[in-house]
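Got a structure for you, questions after.
So, subunit A:
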Amino acid sequence: MAKITLNLISGRSIQQGVAMEGGKEKDLYRRACGIIELDTSDFKKLGCWKNTNVRVTSKYGSVIVKAQETSQGPHPGIGFIPMGPWANQVTNPDTYSTGMPTFKGVPVEVEVAMDQPVLLGVELVQKACRGEI
Partner candidate 1 sequence: MTEYIIKNGHVFDPVQGIKGDEADIAIKDGKIVKDSEVGKSAKVIDAKGKTVMAGAVEIHAHIAGPKVNLGRIYRPEDKLFTSTPTKGLERTGSGNSIPSTFKTGYEYAKMGYTTAFEAAMPPLFSRHVHEEMRDTPIIDEGAYPVFGNNWFVMEYLKNKEIENTAAYCAWLLRATKGYAIKVVNPGGTEAWAWGLNCLSIHDPVPYFDITPAEIIKGLIEANEFLGLPHSMHIHPNNLGNPGCYETTLDTLKLAEGYKAKNKFGREQVMHLTHTQFHSYGGENWGNFESKSKEVIDYVNKHKNITIDTGNVTLDETTTMTADGPFEHHLTGLNHLKWANVDVELETAAGVVPYIYSPDIKVCAIQWSIGLELALMAKDPMRCFITTDHPNAGPFTRYPRIIKWLMSAKAREARINSFKNSDKVVSATHIAGIDKELSLYELAQMTRAGPAKSLGLSGRVGGLKPGMDADVVVYNFNPDIPVTDPEQIETAFSRAAYTFKSGVEVVVNGDVVNNGNKRTLWVDAKVKDNPLVMRDIKEKFLKYYSMTQSNYESLGHHFVPNPFAIEVDATQ
Partner candidate 2 sequence: MSKIVTDVICPFCGTLCDDLEVEVTDDGKKITDVYNACAIGAEKFLHSQAKDRITRPRFQQPDGTWKDATYDEAAEYTAQILAKAKKPLMYGWSSTSCEAQSMGHEIAELTRACVDNTAAVCHGTSLIAIQDIGLPSCTLGEVKNRADRIIFWGCNPAHAHPRHMSRYSIFPRGFFTVKGQMSRKLIVVDPRVTDTAKLADVHLQIEQGRDYELLNAFRVAFKNEWLPDMVAGIPKEKIREAADMMKSGRFGIIFFGMGVTQTISKNHNIDEAIAVTKDLNEYTKFSIMPMRGHYNVTGSGEVLGWQFGYPYSVDLTRGFPRYNPGDTSSIDLLNRGEVDAVFVIGSDPGAHFPISAVKQIARVPSVCIDPHITPTSGVSKLHVPVAFVGVETDGSAYRMDNVPIDCRKVVDPPEGMLTDEEFLTKVRDRVKQLKGRA
């Protein structure tokens, strides 16, 4: 299966905002933030259908999210995961002694992981803290 490297950024989306207020334990939040938005060209490279589960892996961790086509493109080479627990599994915690992690501009590898589930927000963090993933 194909593996592509991307520059990962995270940030707000209106769906993320609504779902966050709606309850982070709920499926709506997973559907809003447990995703990665890819450019059409990167989808081609990855060689999979839209809305396929993928594994995103960085130097700092790994997470399963659903790959979606970006509505705010084109941005070839850039992957976008809305801010939240999913993005933070793989983000760069280095603050350069400023207190601020490097949430944006994280080199990641993306590969298809069709059979693996995207966890719910609260569940994901709990499992990660218990060392179960």
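Keep in mind how these were chosen: all candidates are chains of the complex that A comes from, given by their letters.
Throughout what follows, contacts are C-beta pairs under 8 Å (C-beta built on N, C-alpha and C of every residue); 3 or more make two chains touch, one makes a residue touch a chain; residues count from 1.
Small disclaimer: the values here were computed from a predicted structure and weren't measured.
Enquirer: Between 1 or 2, which touches subunit A here in the complex?
Expert: Candidate touching the shown chain: 2.
Enquirer: In the complex of these two chains, what residues of subunit A are touching candidate 2?
Expert: Where subunit A meets candidate 2, its residues are 7, 9, 11-14, 16-18, 20-25, 60-61, 70-75, 78, 80, 83-85, 88-89, 91-93, 95-105, 121-126, 128-130.
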